[in-house]
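What you see is the complex with one protein chain gone and the rest in place.
The first chain written gets the first letter, and so on, giving A and B; residue counts start at 1 in each chain.
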Amino acid sequence: MKTSAIIHSFWLQKVGRLMLTLALVATLAFTLVNLSPVDPVTAYLGMDRMQIGQEQEQLIVARWGLDKGPVERFFLWTGNALKGDLGRSMIFNEPVTEVIAKRFLTSLNLMACAWLLSGIFGFVLGVLSGLYKNSLLDRCIRLYAYTVASTPSFWMGMVLLAIFSVQLGITPISGAYPPGTTSADATMWQHLHHLLLPAATLSVIGIAQIALHTREKMIDAMNSNYALFAMAQGDSRFGVAVHQALRNIALPAITLQFASLGELFGGSVLAEQVFSYPGLGKATVDAGIRGDVPLLLGITLFSAIFVFGGNTVADLLYTKLDPRITNRSEPL
Amino acid sequence: MRAPSISLPRVAAVTPIPRLTNRTRAWLACLSCITFLVMLFVAAALLGRSGLDIDFLHRKLAPSLAYPFGTDWLGRDMLTRTVLGLCRSLAIGLLAAGCSSVISIVLGIMAGTMGRRVDSVLSLLIDTVMATPHLVLLILVSFACGGGPQGIIIAVAVSHWPRLARIIRAELLQLRESEFIHLSRKLGKTPSWIALHHLLPHLLPQFMIGLILMFPHAILHAAGLTFLGFGLTPHEPSIGMLLSESMRHLSTGYWWLAILPGLSLVFTVKLFDILGNNLRTLLDPRTAQE
């Protein structure tokens, strides 16, 4: 009974927090978008604006509700958003929700690959680096991690593109599937082939953070009392690392990986731009440049949910997997 | 029989490895940054703007002695463009980081001194800013400003302040409870005296280091935003713009258009990052004496 009450309050708190965050983000985003001097009608029509009549323009303005005041529009938009209708994207001429759903699925492949790769490699490198502190290996890993931290991810993508796609011709130059086919036609292999470089770009950058974090935790763990005691029992440094330290540093690493979903999202925006990968990131840039306000707002809300989800999973993992927190209710 | 005693090599036998103290390191980093900046400005002055003239006889040349960074599709010297672009990126980064740290210190001090209500409102604001991915916020703000260089600067300034503001707030809250502030108050010192003699000396180093640490981030984010096509005009390109342009020529094999300007950006950012981190270790009492 007691535990279920705790779980309930946890979720209630989380949902409340999400609602509050979304409301604030929506207000902030809507205010920002309304500050913009970019006229949506001009942005939509571009050069064609000269050719259409006053009447047609009025029609467009009325259809988008631009004739109403900003406050009125905000409540209209919020009301629709609560019903699940985020409006219509101007550049894709489709409901925003559909655009986001489609694009996100494409991005998801990319992000999931990069997330797993950076998590696994970053963790392994961090563990090795911390275990053999100040060795040549550690120095190399640190040099790599610190250098990558000052490298723009889009430039890293361009370097990989110049090497692997242009010079060596191993990987395709752009897109998520070969030109001339559709997503449904393309084979699994073709998808993977196109995913290779963008995912590598994202993970090369992502590895650094997790590796450095894990390294610190590993050094702490190896200097801890329990590691000392394990060594006094005759275990080797490597044995202590595997049997004692790993379980203590894995949880913070996984948590960090979930908590850094925002950076992953931002990285994917840049990587998708470099590789013309038709995901959500590319859509964000297009929406921003071409003034697609409904899509931009929709993506902002979605990204906030995405980041919030990551943080919630991180919290949840911490409370569920750490016995010190899970078993607190049964002291002896 | 002589007993094989347990003895490791004596100290004197170990050749001393030159180990720099943190203080020396920080000075070296500072010196490198200044040297680099001076060299950059001298290079910009020496190269002038003649390299920017369109020259169809020398188009798309690979790096050589005459053109160390090669030339672009209009025959412009990439070295000149990179140096000018770097200056521009640095200026944008500095401006953005400066604005951002001013925002941080104002909001940080407000949160730390004006009571719980202001504090919770500001912490809600921080949560909101942090709730979306950095880049999405950057795009939003830059859209709100209608693009242009000011859009980039405002976007970076608006999205980078929470970290430093939190540090300053925490520092202030800790200071407020410290013994020597209580004592000063009891001795009848005015709040402005306390602020000048006790708070400022504590906050200033935090602020400076926050600013220097923010600087490389600001450059990187400004470059990223420009690369995506927000902001700067092609007439006065920053490094992000250069890279965005060369993206179109990358697939035809003109690698030098992208690699070398990017590398110089990485170098610059790394240099200032090292400076910031060295200063931070120096300020941190736990690591200062190592």
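As a convention for this text, a contact is a pair of C-beta atoms (placed from the backbone, for glycine too) under 8 Å apart; a residue touches a chain by one contact, two chains touch by 3 or more.
Following the convention adopted for this analysis, contacts and distances are computed from a predicted model.
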{"item": "Complex member absent from the view - protein name from UniProt, among \"Succinate dehydrogenase flavoprotein subunit\", \"Pyruvate ferredoxin oxidoreductase\", \"Nickel import system ATP-binding protein NikD\" or \"Acyl carrier protein\"", "value": "\"Nickel import system ATP-binding protein NikD\""}
{"item": "Options A:8, A:139, A:243 or A:320, residue touching the unrepresented chain", "value": "A:243"}
{"item": "Sole contact to the chain not displayed, among A:231, A:259 or A:317", "value": "A:231"}
{"item": "Touch residues of chain A, complete complex, unshown partner", "value": "225-226, 228-235, 239, 243-244, 247-248, 322-324, 327, 330-332"}
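Simple rule for what comes next: only the chains that are shown with their structure count from here on.
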{"item": "Whole-Å gap between the CA centroids of chain A and chain B", "value": "23"}
{"item": "Contacting residues of chain A [partner chain B, same complex]", "value": "21, 24-25, 28-29, 32-33, 35-38, 146-147, 149-155, 158-159, 161-162, 165-167, 173-174, 262-263, 265-266, 269-270, 273-274, 284-285, 288-289, 291, 296, 299-300, 303-304, 306-308"}
{"item": "Chain B to chain A touching residues, read off their complex", "value": "124, 127-136, 139-147, 216, 220, 223-224, 227-230, 243, 246-247, 250-253, 255, 258-259, 262, 265-266, 269-270, 273"}
